[in-house]
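Worksheet: one structure, shown below.
A single protein chain has been omitted; all remaining protein chains appear in their positions.
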Amino acid sequence: MTDSKIINDPVFGFIKMPRGLLLDIVRHPLMQRLTRIKQLGLTQEVYPGAQHTRFQHSLGTFHLMSEALVSLQQKGVFVFDSEAEAVQAAILMHDIGHGPFSHVLENTLISGITHEEISLLMMDRINQEMHGALNLAISIFKNEYPKSFLHQLISSQLDMDRLDYLRRDSFFTGVTEGNIGSARIIKMLNVVDDTLVVESNGIYSIENYLTSRRLMYWQVYLHKTTVGCENILINTLRRAKQLAKQGVELFASPALRYFLYEDITARSFQSHSEALDNYIALDDNDIWSALKVWQHHEDRILALLSSNIINRKLFKVEVREEEPTAEEITLLKEQISDRHKVDIADCDYLMGVNRVQKDMYNPFDDHISILYKDGTLKDITEASEILNIELLSKKICKYYLCYQRF
Amino acid sequence: MTDSKIINDPVFGFIKMPRGLLLDIVRHPLMQRLTRIKQLGLTQEVYPGAQHTRFQHSLGTFHLMSEALVSLQQKGVFVFDSEAEAVQAAILMHDIGHGPFSHVLENTLISGITHEEISLLMMDRINQEMHGALNLAISIFKNEYPKSFLHQLISSQLDMDRLDYLRRDSFFTGVTEGNIGSARIIKMLNVVDDTLVVESNGIYSIENYLTSRRLMYWQVYLHKTTVGCENILINTLRRAKQLAKQGVELFASPALRYFLYEDITARSFQSHSEALDNYIALDDNDIWSALKVWQHHEDRILALLSSNIINRKLFKVEVREEEPTAEEITLLKEQISDRHKVDIADCDYLMGVNRVQKDMYNPFDDHISILYKDGTLKDITEASEILNIELLSKKICKYYLCYQRF
Amino acid sequence: MTDSKIINDPVFGFIKMPRGLLLDIVRHPLMQRLTRIKQLGLTQEVYPGAQHTRFQHSLGTFHLMSEALVSLQQKGVFVFDSEAEAVQAAILMHDIGHGPFSHVLENTLISGITHEEISLLMMDRINQEMHGALNLAISIFKNEYPKSFLHQLISSQLDMDRLDYLRRDSFFTGVTEGNIGSARIIKMLNVVDDTLVVESNGIYSIENYLTSRRLMYWQVYLHKTTVGCENILINTLRRAKQLAKQGVELFASPALRYFLYEDITARSFQSHSEALDNYIALDDNDIWSALKVWQHHEDRILALLSSNIINRKLFKVEVREEEPTAEEITLLKEQISDRHKVDIADCDYLMGVNRVQKDMYNPFDDHISILYKDGTLKDITEASEILNIELLSKKICKYYLCYQRF
Partner (left out) sequence: MTDSKIINDPVFGFIKMPRGLLLDIVRHPLMQRLTRIKQLGLTQEVYPGAQHTRFQHSLGTFHLMSEALVSLQQKGVFVFDSEAEAVQAAILMHDIGHGPFSHVLENTLISGITHEEISLLMMDRINQEMHGALNLAISIFKNEYPKSFLHQLISSQLDMDRLDYLRRDSFFTGVTEGNIGSARIIKMLNVVDDTLVVESNGIYSIENYLTSRRLMYWQVYLHKTTVGCENILINTLRRAKQLAKQGVELFASPALRYFLYEDITARSFQSHSEALDNYIALDDNDIWSALKVWQHHEDRILALLSSNIINRKLFKVEVREEEPTAEEITLLKEQISDRHKVDIADCDYLMGVNRVQKDMYNPFDDHISILYKDGTLKDITEASEILNIELLSKKICKYYLCYQRF
């Protein structure tokens, strides 16, 4: 038996996974669960190829992390073997707490707790099973470990998470020009004063990375059809939850039933394991299964919304610079009410306004430092001759007005 | 509004779908259903990238069909516009009758009817809705239309179905050398006496296509881990059906419940629409949702099998040239019974022998004709200087002995 | 015989070239000459894969032009068949006048005439042979044809020339992230008031195109090693020309000899065909053949410079924001003179300062208009939320100080 297992990845080719702790993590049921959660949720409604899972993404980040470690070590950045393994373990598990249609769920079935917090709960659980073997990984993940550049490899403007997901999402959606030069960026990474920096000849790759990311945001992640479809799903789950509260019977898997019929908050997760156990049992399949059945529910709103998603009868979506006025929304609801013969109060479920706010780069919170040959450091916004810092860090705000066609 | 819709495909780039009949088919709920059925079922357990859907494959076959039609027309093969549209419609729908984990299902939940027959039932249903617009497409699909080369483009050794799935499965699994030269093969197609043939300078592409296909079969489709995993799923569904027959309560979506608790045969599909309606409602999500719940079922066999799949605790698989003997199987069952403390009679569910039989190429049923410049035709097995006709057409038979590890 | 010839292109796959005028152009000796001229001259010294020829690039621009014409026509932009063929002919020939190492040559062996002017001379020559079949193509190329968007497809910020060369150079250098979304940009092209514009949902592709182009400029085209190597070649040819003027015998092909021993200006090209005939006879091979022989010339400067290129002993290159001072240069020459035992006057040939000036985008000369759904047009610099117009249009100026190592 060789000392590593090779996994085929359409993006990076062969990914070598060392036997031992790292392979044990990959094989853990909590990681295998990610094979049933799509990375891009409903994006497949626009890009049919976007079927890749959070599991594949996790393997990809691991691969890039391995390359980054080799590159940094060649430049004389010292990393203990134990640290290397820990940061690889941490990146493998960085998304472990994601639920199905993550952002949708966090606003409907669950409240007051983020997937990042749930990730930590899951890591703790695995760590217990493994008798503390993940202590260092978790410490790096939480940014409590002294060498903070290790944490930055997991979470920062240039972390392996983003380098993988941009490349991977570009690959599977077919938006090929979103492809970023992850290999070149990794080659240009260095560490100065415990901070991850990019060497100055990598500046063009960084500029290109920022515009590619922007392209991916507007062309893929915030594509109006996707946002509109997420809006339908949010409304469907809100409606289902409302019906559940009224005691109406709804088909659901036990795990989904738990989140529909109970009020789940951060406290639920802390006080007993039931919430986490049910969360773990939940994935994309529960949602799709329910939607298919709900199409035929006697509640016309729930049925209409579910059928919308299942049969891809999508909301009309208008993208605006300004927030729609109350009058406009009232008028819209009246029209929907009239056409679809639903109570005006229920029209709230047949439309929505998504406020999408995006700053591509925030130099205060988080920044990309460029390292010059003379040792000086500059923020990319200062170093770049093409990017507009003011615009770049300005929050761009758009309103997606979504509603049932009539 | 332009006269066509463009769909991004990671394999072929932009796929142009003309508005009208063809786009209407793509948007039909029965086609959208294929977005919830993976092309390669459980192959993802070995190749995590194999997440692509039967919907994507259908679009791909449409794209290749469009290219084949252009290529043939340039060579003077006359095709009416109505025929071109019909053959495009037919290839779009050629897999419409597939259910989730198709081959697994056909041996467990359903009996006596194949997905091809169900495809026809579904086409008929859409045709009725469309007031006969699919008459010609269906006639070509059933090979009842006089120009039989049109049917061969849909179903033959060199149909657009295979050309797409080999390329696409190669792409998503990452088994890149399985890539076939679909563009070159299409360029070499011609029609002689109403039969699809390949021009003689395409012979090397055909040889390469045959070995690539073989590579894909053994490296991917019949990979022992996949076969073993399918074996678990077959046993799980058999067990569930047995329990259902005994009146044991099992979690299932209504559609899955229908196939578990009823005895469904070809006759059921013919006699009333209920069977087809439930079949349509079924997809990958129903199976996965059930498996997750069944992990905790009180029937230990069902729970064990379901947990096997969900947590990727796979059967041990031994590939043999000879069929395992009755003694060997008895011994094996005793060991399983002993270790897992299950009744010997139930050990039947914890193991299986899959007889995999594959002839790469059958010159009697179906053949590839090579067209020489002087007008003569030869079968590829005769024309090729490298392939071994005897071996090529010999049925290769392997036995996969799969069983619960102990 | 089919009505078109298929040419394999590693970048775009099969390129279909219609028989008739267009294939005749491709087969013309003046086009075939481009198979002996590399697209990127000395870039291969940094990127060994950059071996592609101007011929390949010309085929690529033709392919993109064909796609752009289809896309525009689908949007209702009317183009006569004769215009389509003419604009395809024009793009095929748009670079026909390039000589070997184009920019190097234009500053040394030839003066007062650009490759664009020579392109026109060559087109005229082919047109005469073809009895005026290229009249319309030439008129479009010269921007004398009323429908000026046709000219813009050949030469503008978004012409097929740039779309091909960025993609192709990215492909062959291996700087994959320089890849631009040519297919998407072409899909977004439209024509308003006889001007080529980009539809507003293409804005992110344009931003990405601008940063990719910038990446390619600094990472590839203006890579300091390439610029340094071009500097050596310029000095070599200057030295050779000086020696020729002094009557020193130099090995050279007849065509190269003509340009070394004669004084060739724009007037030479106009007054008699000899200059053009010799120019046509010249390609990369003449230069490399001469350099190899010159390595052993008794003139030590010529020998040293030639050997530098042949054996890749490259100049040291320092990139500066400020122009090197006269003192610095004097000092440098003294050092070179001292180490290499050459006359101080001749040190001029062993060093050079290249002033590289680049504005990525000049909104006055040339601009990219974005078309909004309401029909309004905005310049990209105004439309983009990320690009900095001031910086973008500011001329960036760098000084490459190149000199013989000592």
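So that you can tell them apart, the chains are marked A, B and C in the order they are listed, and the count of residues begins at 1 in each.
What we mean here is this: a residue touches a chain if its C-beta (ideal position, glycine included) is under 8 Å from a C-beta of that chain, and two chains touch if they have at least 3 such contacts.
For clarity, every value in this text was computed on a predicted model and none was experimentally measured.
Shown chains touched by the hidden one, complex as a whole: A, B, C. If you put the hidden chain back, the residue from B:77, B:192, B:215 or B:266 that touches it is B:215.
In the complete assembly, the contact with the undisplayed chain comes from C:53, out of C:53, C:127 or C:335. The chain not shown here is touched by just one of A:183, A:310 or A:368, and that residue is A:183. Considering the whole complex, the residue from B:205, B:285, B:354 or B:404 that touches the absent chain is B:205.
The omitted chain makes contact with chain C at the following residues, 7-11, 13, 27, 29, 32, 35-36, 38, 44, 47-49, 51-53, 55-56, 59, 171-175, 251, 253-255, 281, 283-286, 288-289, 292-293, 310-312.
Although one chain is not displayed, chain A still touches it through residues 2-4, 6, 13-14, 74-75, 183, 187. In the full complex, chain B touches the hidden chain at residues 175-181, 184, 204-205, 207-212, 214-215, 218-219, 360, 385-389, 391-392, 394, 396.
The rule we apply is simple: only the chains that are shown with their structure count from here on.
Farthest from chain B in terms of Cα centroid separation is C.
Fitting chain A to chain C on CA positions gives a rotation angle of 180°, reported to the nearest 5.
Remark: chain A and chain B have CA centroids separated by 32 Å (rounded to whole angstrom).
Centroids of chain A and chain C (each the mean of its C-alpha atoms) stand 43 Å apart.
Inter-chain spacing, taken between the CA centroids of chain B and chain C, is 50 Å. Counting partners per residue, chain B has 13 as the residues that reach two or more other chains.
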